[in-house]
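Excluded from the complex is one protein chain; the other protein chains are retained at their positions.
As written, the chains take the letters A and B, and residue 1 is the first residue of each chain.
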Amino acid sequence: MGITSLAACGSDDADTSSASGADGTPVEIQYWHTNSDANGRPAVQALVRRFNAANPGIHVTERTYDGYAALLENVQTGIASRRPPDVATVGYNSLNYVAGNFPVVPVSELVERYGDEGPLRAMPENIAALGQQDGRQIGLPYGLSLLVVFYNADLLRRAGVSEAPRDWAGWEAAARTIARSGGDPAINFQQYPGDNFISQALIAGNGGAMTQCVSGETKAAFAQPPAVEAMSWWAGLIRDRLALNVTADQSMQSFLAGRAATLITSIASRETLEQQARFDVQAAPFPTFGGKPQQLPAGGNTLMVFSQEDAKQEAAWKFAQFLDSRPSLETWVHEKGYLSPIPGVARDFTARNPMQAVADAELPAAIPWTSWPGRDGLAATQVVSDATDTILGGQKSAADALTPAAEEIDDTIAGASCQ
Amino acid sequence: MSASRHRLGRLIGNAVLLAAVATTLAPLLWMLVTSLRPKQDVFDGALPSALTFDNFSAVLHSVDIGRQLLNSVIFAGGVTLGQLAIGIPAAYAFSQSRGRWSRWAFAVLLLTMSVPFVVVYLPNYILLSEVGLLDSHAGMILPQVASAYGIFLLRQHFQAFPRAIVEAARIDGASEWMVLWRVVVPASRSAISALAIFVFISTWNEYVWPQLVAGAPGMQTLSVGVAAFASEEAGTQWGSIMAAATIACLPTVAAFLALRRQIFNVLLEGAVKG
Partner (left out) sequence: MAPALLLFGAFVLWPIARTGWLSLHDWNLVSPDREFVGLDNYSELLGDPDFHRLLGRTLMYVAIGLVGGFLLPVGLAMLTLRHAGRATGVYQTLLFVPTVITTAVGALVWQFMYLPSGGPVNELLDTVGISPVNWLKDPSTALPAVGVVGAWQNLGFSYMIALAGLSAVSPTLLEAAELDGASGWQLLRHVVLPLLMPTLLFLATTAVLHALPNVFVAIEILTSGGPAGSSSNLLYDVYSNGLRFFRVGEASAEAVVLMALIGGAAVWQMRLIERGVTYER
């Protein structure tokens, strides 16, 4: 069976499938993702139906989980009990952990085996790199979102700020103006627990990095001067009551209640904000530090293949390529409010949504969201997050919190190779 | 004590109680009000400008509430029946036997009662997947049936049952099984139904376990559905979430309000005696 289907799929023909079980029953594969009924799952279901109809030899069932952490939890226990998913959406920030600890079948291997680069060909280099570890393609970049500054244009206008600033100095000044007239802290990052999306964006924007490769070994870089400077600056904003330090849901509440002037979060929130805000919501690009180049960690996920059996593996790869193909992305990007990993998709949609266009324009600045390698990779993320908490809460200075955290991480991920 | 002092005490006492009630209910009132507000009104002070069922219809359209409701009923009902079916005979056996091994077994049981379920749910998850029971009602229900709490409560109750009656039934030639089901159980109906209601409600409200073992489409319970609905990557739609939450709470609150007299009476006459 494996050989025949291999031969059949060696051709570039993506719409016919000969893959089916030895006795003619369809190959059953499972697709695990994190899209809920209210947000994206109907689109996933439509795509699955479309795929199943076009590929009678394959039958995909989808299954949704409540967030990336829950999904990963279930992939891990699924592998442990030998019932892993065939295709799953794995968050960018656990790419290296999954690559190093799970029996994932790297995309580079799938391409070699089944001979089709599919969507990868169409992706810009920096986007394809989001799914790579040491230059090897592990997953297929799929879900994609970037940080923007959503702002309450009415509130800014009332405070006398006529145009959204472009850099941090400008936002800081605007926040001071608002604070002087008795307004709430204006700079409002949406921080999810245990992830370092915002910290990385600020550190990278200030010319620093979370990790570096020192003679072939991954090391923490977030205790170096540019990083410390960025984090101290952030803590200072909170201390001066120019920035909020609240939970993720609360930051959105503060914005929607018309109190906080901004909500700095992923573009994926656009539709929700449009629907619930009773003021003029607009978006500005994530600010830069002076003249330093914009560098933004990419949120979202790659499609990873976990099937070990040949028939399933081939079907899984085919399905992953289908999801990431131009026609599927047209449906998907629009429904989910994500960005497209392939340029030129959903042009109408972007044209109709100025806010979406702001995020779209940031794509060239996308860099991989740091994911720590090794057995303790996920715990390492938490170490950085805990350090951030103590800095923002004012318990420790940035240097005092970041230095021991970097040492702890260097200890736990010791020996993890890199290029 | 003078009558006026008594009246003052009464006033203060009731004021404290009312404050407690207000604190307790405020979050739930907020939930209800939010669910009935227009979307853009969510953060608009205490009183809504208008009332609408839009949020409810949005939820009913995007989520398969009927299916989730059915799953919750099967899950909570299954666990309740299972715990009673297992617990009643076990509790009776423990209440009657004074042997060394049964004392030990009971002590072990009590110890397991104090082990939080979270501690064992990783091994249980793996076990279920090994025997292919993930995403099945049986898989959700079975591990939860093994609860020591019910056995403990019923054993306490059965112990208080007059031994003379049991002895008399035995002398009349009734088997232990008959004594249990014909004599002891009917006489303990109130305690058993109180336990059943509690097990039902607490299982209905469970979140972590059903989310772990039954995340597949069509298998989610209401509580899992609501939380999934709330933790949106795309941001929180408070109106719809609170509508979903209200729908999830409605059956238990309604059941409680309808049956509260029975529940309280049962507890007043039964639980503490044990």
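Simple rule for what comes next: a residue touches a chain if its C-beta (ideal position, glycine included) is under 8 Å from a C-beta of that chain, and two chains touch if they have at least 3 such contacts.
Since we're looking at a predicted model, the values are computed, not measured.
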Of the chains on display, those the missing one touches are A, B
Only one of B:36, B:90, B:134 or B:219 touches the unshown chain, namely B:90
Of B:78, B:143, B:215 or B:239, the residue touching the omitted chain is B:143
From B:151, B:169, B:183 or B:199, the answer for touching the chain not displayed is B:151
Where chain B meets the left-out chain, the residues are 1, 9-10, 13-14, 16-17, 20-21, 23-28, 30-31, 43, 85-87, 89-90, 93, 105, 108-124, 127, 142-143, 145-146, 148, 151, 201, 204-205, 207-208, 222-223, 226-227, 230, 238, 241-242, 245, 248-249, 252-253, 255-257, 260, 264, 267-268, 271-272
Hidden partner sits against chain A at residues 69, 73, 76-77, 79-80, 101-103, 184, 193-194, 244-247, 249-250, 253-254, 257, 259-260, 375-376, 378-379, 382, 385-387, 389-390, 392-393, 395
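To be clear about the criterion, only the chains that are shown with their structure count from here on.
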Chain B contacts chain A in the complex at 39-44, 62-64, 122, 125-126, 129-130, 134, 211-212, 215-217, 224-225, 227-229, 231-240
Per the touch rule above, chain A residues touching chain B in the complex are 34, 36-40, 42, 62-67, 70, 73-74, 77-78, 80-81, 83, 249, 252-253, 256-258, 265-266, 268-269, 271-273, 275-278, 336-337
